[in-house]
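Here the structure comes first, spelled out in C-alpha cells, and everything after it is commentary.
Each chain you see keeps its place in the complex, though not every chain is here.
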C-alpha cells in the first residue's frame, strides 16, 4: 500500500484524543484537517505582512497584494488554469451562486432547462432552483444506475435545445461516485449548453487540469483540500467570465464610479468586491503547495487503495449496505452506508465514543436521500492522512454498534 | 453501565423498533410537522382533541432511535391527558433534558414516578448533540396543541 503515513505528523489534530481514544478522523468530505505549513503561512502573514490589498503604496500593502495575487497564480496553476480566469470566492457554494446569478439570470428564460443529477449537493441545486424560479426555467434530473453512478443511458430523452446548462459534480459527496465528465460534457456541447462542474470533491482528491476537461465553469473549496475556511475558487473560461455580471458591488470590483452608474474592473477582480479573504488566500496557496509536494497522483492512489481495503472490510459486517460504486475506478474515498436498522445518527454517536468521526445525515443531498429511499446515511470519508488501521477501528466500532442495538 | 448502554436502554430500543400509535387519524384532528434539517430527522403528528382532552394521537416520520423513541413514549404519555396536562408534561420533559431551566422533575427516590418511561431518555443529556433529537417530537406537539387551542384565544 502506498505509504503516506509519515505525513500524519504534519497534522497536529491527529494526535488529539476524543472520548479517551486517539482521534480517527473519517470526515474529510465535510472538511479536511490542516497541516502545520498552512497554519504557519497564515500566522506568518498576520504577524509580518498584514495589510489591505490593491489599495496602497506602502510596503505591507504591497507585500500583502503580492501574496494575495501570488496565491491566485498558485491556485490557478494547481488546476492548469490562468490566474486571470481564477476568482477567489468564499467557497464552492458562493462560486456556484456567482454562476447561477451572474450568468444564469441573464441567459436563461421561460422553458429553458437546467440538467442536473439526482446526486447533487444542495450547493449545486438550490442556486439553480432560485434562478429557475426567477427566469421560468426548470430543472431536469438524471438518476442513477444500479452501481450508483449517473445513469446517462436515457440522456437522449432529455437532451435537446432547451437544455441551456448542464451542472453536475465531479465526485458525489455521498456515494463517492465520479461524475461522467466526458459523457455529460459531450452531450452538453452537442446542444450548446453551458457546463458547470462542482469540483468540491474532485479537485482535492485527484489531478484536475482545466485544459483537459471541457467545462465552462468549475468550483471548489479550500477547506476541503487542507486549506482554511472562508475561501474557495471559481474558474471559468475567459469568454464566460466576460459575459457574466458581477453579483456583488463594492470596492475593488469597479473601474469608474459615478453618482448613478459604475463600470467594472476586468476579470477576475470584477467578481471580488470588497476586502477579499487575504490570509485565507495565503493559506490556500500553502495547501496547494503541500498537495503538490505530496503529488496528486500519489494521493489518488493512496485513497484508491484505502477505499479498496475499506470496502473489503465493510463487506465482512453483516447487514451492512454500501451506497456507492463497488468498482473503485468509478469512485473516490467517500463511503456511505447503512447498518441493519441502526439509524445513521446512532451509528455516528456510537463511533464517536470510540473517537471515530463519521458523518450522519442527508449530507446536503436531500433529493438523493429521497431517491435512495433512506432517511439518511452514515458516511466515512478518507484523505491522504488516513491509514488502514483506522479502517479496522471503524469496523470494530461498527460491530460494537450491532451489539449495543442487540443485533446478533 | 457504559454511557452508550445508558443512552440506548432496552426500553428506548423497544420504542424505536415498535413505535406506539404510528399512522394517522381519520376523524377530526390537528396536524403538525417538524424536522431537524441538519440530521434529517422528520416528525409529524395528528392529535384529536375533544373538550380540552387529547382523546387520540398518531405519529409519522422517520429518524434516529432517540427521536423515534421520544415520540413513541410521548404518544403513550399524552393520550387521555388534558391539553394543560400535556403542556405541563412537555415542560417537565424539557426541564429533564436541560432544554429549559427549572428544578429537575425526576425524583431519584421514585424513578419513573413523574415521567414514567420517558425518564429513560435521561441518558441523552450526556450527548448534547442528541438532545435536539429527543426534543423534536415535543416541539412538534407544542405546535399541534397551539393550533388546537387557537380558536380559544
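Labels A and B are assigned to the chains in the order they are written; within every chain, residues are numbered from 1.
What we mean here is this: a contact is a pair of C-beta atoms (placed from the backbone, for glycine too) under 8 Å apart; a residue touches a chain by one contact, two chains touch by 3 or more.
This is a predicted model, so every value here is computed, not measured.
The stoichiometry of the whole complex, written in the labels shown, is A x2, B x2.
What we mean here is this: only the chains that are shown with their structure count from here on.
Separation between the centroids of chain A and chain B, computed from CA atoms only, is 38 Å.
By the touch rule above, chain A contacts chain B in their complex via residues 341-346, 349-350, 353, 360-362, 366, 369, 375-376, 404-406.
Against chain A, in their complex, chain B makes its touches with residues 2-5, 7-8, 13, 17, 38-42, 62-66, 68, 127, 129-130, 133.
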